[in-house]
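Only one protein chain is missing; all other protein chains are in place.
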């Protein structure tokens, strides 16, 4: 019953097999091998972007920080949602890789912002005022940190504001596949066709071992990326093992298959606990993450039974058994349906 | 006939098997898993340093830059050999991770420096002069970038100068195992027992996929490491796969076994080409790297036959067939003895 | 009728005379001259802090950024008011001098925050969570950016929260003198006696040419300051000319005299426009700054008559003559009373 994160699960067998297949003979290092070229080409194919600059890096923070570093001057500010990963979960990696840029949270919701809120936030800065921050890129997270989604129209609306302001739009897609599977759209539709300039295209949370692609659609914006990657200590010598993962991930639609499965499992978990007394969803479940208020005694019964997940608000310790605490439940493709059933059973059977 | 680098080879089967074994079920992420704890403990065991702070990172540059970042203020200078990897091959990662420190090359040789040269270099700085650099750590590379070794006495002599100057000593051990195997000494003897404060303990070039251990013997010097690692985008979510590699690498002496094999193969290659007319070794081969002057026509014959390695000085193109060009030949454990024999044959049979 | 800022005015005659007196013969540079020692001692005297570390720098941003750089790690966040100068008016100098720290705005008011709001803001961070920001210093601005004051009790309350959280408290005192004059308290009472750890002690806005003192009460926290100042290009070779200003500023209470005069002039201006129809003060005038809503036609009449000041909200252009626009009016000691009278006249006489 491990629902703490979609990075708790193992590597998908097909990706592990690809690693083994790649483990043959000597090949050039630092990305000059054929498999890297092939994997990069597959990313371009999936995004229908034959000219895009594509770089394989081992962590999501690396993809975000290197892209933002490429798009942001030290005196500019990045716009994102209040709870964006880049703002609250990366220990200042964006600040480090940009050389000291700021991050300006946008909007009143914690997970998302909309085009109007972005417009307002941007209009608070006067680009001619040298004492203020300059305008930097906008970064939206898809799936958001609260498991919700931007529709394609919402993304396009945000992109329109970016275009007017003359700033690029970045998509933090650590869970890009889960979003694409949920929206039923293509990678291109959810990115450049909607006005997105750069994507952190995640694979690690969705079946890979440790690989993400940084995709920058206009190669002119990517000319410094490799230098930044190198001085960021983020270039693998045995690059083929990043490539093998990404290659397998994008072969025969595996990336969408695992994402759809993760979403389906989360939906099953959601519907199983939906009817329980005192259970209330904090955000609509739109992909593979559930944020749910449940009474303390329910959480306790689950934890006692060995469930592993995070309490995001409130404390397990406390007197009132009925006090609602916010739990976060995440599924990846590897979650056992039996565990879901067990979880639902324990939740339903919990006694104050 | 691939001798370009010890990062061209595949992952050792035992390490690949360990990755597969680790690929079971869901476990906590970001290093809170049992396998990470076990691997860290194994590093401490190998170094006979039960209190050491140990961190697993994916690249050698990451280990170097994070350790140097922890030990160096932005206004201090790091001392190292002229051709140290940190100075000429990491695209300013040490400068980036220290926030702007300098690097001061020491000595007249390109591969190594000695205690006296270090003393002279340090004495050029007046720590009371606020306009100059402050004194930062000393970094020695073992095996050096030219394939040579520091003896334990040489390391101890350098450490003595460091102690007098009040600066820490770092060992860039991307090829630590090759050095230990060649010197026939223990990890502890080549590090803290000789006065070393921190080690970048490499595994990638010696059979792993992508893992190095940053070892800091005094935990007080490591308190900031994890924050630096996080903002450096260098923390793996699925940390077990770094741990599995390091764990297998240190099990049953695999690390020394593969290193000794790499050294043995390099020695075989060395002795095979030693007698050839016009062949002259630029540096003594002491571990798994050979730097050798060979006439242009010999290089050409080898390249034509499909050999893959770097020319470090001179150009393959050129009129004089007898002009000596400097070649770099590196072996890892995976090199095929038949390839060595073939290489020697082609070299011996080359005609101007 | 120049009320745009207290940095529009000239240098006080007594300070200019001190510069001329200092202009005699050759003296050691970079602060090794007697006058620098004397000025530093005077700052210590005024603060009743004989052990304090004191540094003279040419700009307020320099004092803020160097102090915050000394107190903040790159992965920590600084807490301050929403409209703090360090957050919105220094073009990322704090981010640059800390190497990439964040700034977290505190509270619901734009000018000030209180102890409870600070406690809440700090409690949102879990210091054990390596993905989040670490806790950095708290910075309060006195006089605030909206001309209001923290009482000594408010400062002490904030300091108490800082002590509990184990973080230092910085006071941005670009208008320190105006605040001390208004509160009728000593420099010590408004700083270390209330729990403040470091002060940016301004002089430029209050009669000097270009000098501020960075005062750090615990010298152990200041050991890196001089290095930071040097690499920040902020050490004057002819340091005596910074010292001469600060020395004169602190001689015979000039600093409090000019500040009291500035406050008095602002009070006169305030009371002169207070009765006018449609005039409404946005913040209480507590020192030398006035934030006042006035109808567009009043602003226009004033601007047409040659008044020079900033419109902080709204635009001078616009159809509705009665729409209130927020004006900022600031006095230094040099403001001409006749200009105040003229300004009041034009405001009173304005016609829609």
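Lettered A, B and C in written order, each chain numbered from 1.
Just so it is clear, a residue touches a chain if its C-beta (ideal position, glycine included) is under 8 Å from a C-beta of that chain, and two chains touch if they have at least 3 such contacts.
Because the structure is a prediction, the values reported are computed rather than measured.
Summary of contacts with the chain left out: across A:45, A:224 or A:320, the touching residue is A:224. Across C:92, C:175 or C:299, the residue that sits in touch with the chain not pictured is C:92.
Considering the whole complex, the residue from C:36, C:104, C:204 or C:288 that touches the absent chain is C:204. Interface note for the absent chain: among B:115, B:130 or B:341, the touching residue is B:130. Interface residues of subunit B facing the missing partner chain: 74-75, 88-92, 95-96, 99-103, 130-133. The omitted chain makes contact with subunit C at the following residues, 2, 4-5, 7-11, 16, 19-20, 23-30, 57-62, 64-66, 90-93, 95-97, 204-205, 209-210, 227, 230-238, 241, 308, 334-335. Listed for subunit A, the residues touching the missing chain in the whole complex are 30, 73-75, 99-100, 130-131, 134, 224, 226-228, 230-231, 235.
Convention: only the chains that are shown with their structure count from here on.
If each chain is reduced to the average of its C-alpha atoms, the one that sits nearest the average of all protein C-alpha atoms is A. Centroid distances from subunit B, each centroid being the mean of CA atoms, peak for C.
Separation between the centroids of subunit B and subunit C, computed from CA atoms only, is 52 Å.
In terms of their C-alpha centroids, the spacing between subunit A and subunit B amounts to 34 Å.
In subunit A, the residues touching two or more other chains are 90-92, 95-96.
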